[in-house]
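Apart from one protein chain that is not included, each protein chain of the complex appears where it belongs.
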Amino acid sequence: MSVTAPSLPAVRRRPGRWLGNPGFVVAAVVLGAILLMAVLAPLVAPFDPYEQVLDRRMLPPGFVDAERASPAHLLGTDNLGRDYLSRLIYGARISLLIGFFTMLVSGVIGTVLGVAAGYFGGRVDAVVSFLVTTRLSLPVVMVALAVVAVVGGSLQVVVLVLGLLLWDRFAVVMRSATMQLRGLDYVLAARAIGSSTPRILLTELLPNLASSLVVVASYEMAQAILLEAALSFLGLGVQPPLPSWGLMVAEAREFMLFEPWMIVLPGIAICVLVLAINLLGDGIRDATAPEGRA
Amino acid sequence: MRQALLDVRRLSVRIPVEAGTLHAVRDASLAIGRGETLCVVGESGCGKSLTSLAIMGLLPPGAVRSAELLSFDGEDLLRAPRSRMRALRGNRMAMIFQEPMTSLNPAWTIGEQLAEPFLHHGKGDRRQARDRAVELLERVGITAAASRLVQYPHELSGGLRQRVMIAMALMCGPELLLADEPTTALDVTIQAEILRLLARLQREMGLALLLVTHDLGVVAAVATRVAVMYAGEVVEEGPAEAVFGAPRHPYTQGLLRCIPIPGETPRGQPLGTIPGSVPSLVGGFESCAFRDRCPHARAACAEPVAERMDAAGHRWRCILEPSG
Partner (left out) sequence: MLRFALRRALLALAVGLAVSAIAFLLLRVSGDLAAAIAGEDAPAAEVERIRAQFGLDRPLLVQYAEWLGRALLGDLGRSLFYPQSVSALILDRLPNTALLATLGLLLALLISIPLGVAAAIGRNTWVDRLALGLAVLGQAMPNFWFALLLIIVFGLMLQWAPISGSEGFASFILPAVALGWFSAPVLMRLTRAGMVEVLSADYIRTAHAKGLPVRTVLFKHALRNAIVPVVALASVQFGNMLSGSVVIETVFALQGIGYLAWESISRRDFPVVQGILLVVALFYVVLTMVADLLNAWLDPRIRRAA
């Protein structure tokens, strides 16, 4: 029997286990639906999310107050008479965009650092570990708020700031995964036949790190979405009149005593999206985990 | 028949697995009298360890125990409530395990762990527990016993830890000691020492000892009775001299051929092996489990095999006529 079979899971190995996990299937369907909705927002949304109709302000949804509700506005309207459902649909675009690009930026930084630390070890590893420790000591929300306050709030700034702050988990996971892989036969063989270091990293290591990468990526994307919402809620993220879900909660705050549904709805939207992404990540982790671990 | 201290009849252990039910132990019968040593031998995976765990009521969750009789000093353990089992365990019946490296709790000192069963079973106060611990540590051959009490398990070698485990099992003066392959994880030189120690303690303290092992050399030296297990069954059981002198079951015969005898087995000659492999124990089967590997197998071996017994209390499961 071979003792050197790679112990790291390949994503392709057991596709059946994904479908057997109901949480994973539901999460995938929900996430797919949100994605589709976001892409097709102009077609799906019943109204223009920015159009203010001043005589139709703060209409509640039908299930909250059937008498005051207007059948045209399924989820009511906000304090400026903008259709809530349409704003929520357009809000998904912001959350997904920020989540995805933040994950991309932090993923690139973290993966480069982590793979370098794991592959070269020694001094490189020490420097990366130091960077990770330093990064962890910085309070994310405070630093992000301060930077946005200095540079000004916009989608790009939020993505960049969060991307520069959320790479630590990528680095840690990639480092240990690379270390595990480095000792395996086929990487040693690639070195023995004289492959150059970047070549080995690109062709041998990265494809095998894919499943760990996907799991961390899903987690960080969820984190980024939550943080963007928090920043926007505090007024130092995405700026009005963009329909960020966090911003919608902030705008609804004044009316929380009489119209609590205005706060509840965007919150649920964030919850559902984050939950779907997390469950998807968990499903991938479970499906690719070594036997017996669940 | 003599009143055995431990009497086990038709003990079975079933473990539900994905593919069905694993019949890990099937209809195993054993008995040990006071002051006797019963050695249970067999290949790994034959159910020896599970048998001893089943007797102690320490099976892993999920494993199901059933038996016709499981009695300790005349008391029915099958129907004993958990509280009764806890009162017996570590007190009148004790056990030592295969892995001394991991069987001691890393967070507590040796002294604390030694004192625990003594205090819990109400044998005395802390002072007495300490004195008893020092006495037993010395008895199991640990030097500077008093200073060991404040040490943590990781500060001791594997051999020392197994001696501590033995001392711990003896704290309450048990009548029955189950030793589940106590030396497998140790260095060869230490293995012999530990086994000699167990044999000496058994004699000195008049223990009934159930020793699970696959070292037939040891068995020949210490056993009063021997039980040979194969694929979850006790295929042969009887007085040591009978089992060694006139093995009835082809599997036992094969096992005995595997022992090199100094002076008799020529150098360089390959050791005896039994060809083939153990059948899967998932799902039930009625026939002789050994027939695929047996040199004497015949058509009738596919039928259920009845247990046979001779006048000396030597039992075996094989349809072959004893030919010597």
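Each chain gets a letter, A and B, in the order it is written, and its residues are counted from 1.
By definition in this document, a contact is a pair of C-beta atoms (placed from the backbone, for glycine too) under 8 Å apart; a residue touches a chain by one contact, two chains touch by 3 or more.
Given the structure is predicted, the values throughout are model-derived calculations rather than measurements.
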Residue of A:Leu75, A:Leu201, A:Val249 or A:Ala287 in touch with the missing chain, whole complex considered: A:Val249
Identified contact with the non-displayed chain, of A:Met58, A:Ala171, A:Ala222 or A:Leu242: A:Ala222
Missing-chain contacts mapped onto chain A: 130, 133-134, 136-143, 145-147, 149-150, 222, 226, 229-230, 233-236, 246, 249, 253, 256-257, 260, 263-264, 266-267, 270-271, 274-275, 278-279, 282
Positions on chain B where the hidden chain makes contact: 56, 58, 85-91, 94-95, 97, 99, 102-108, 116-117, 120-121, 152, 154-155, 165, 168-169
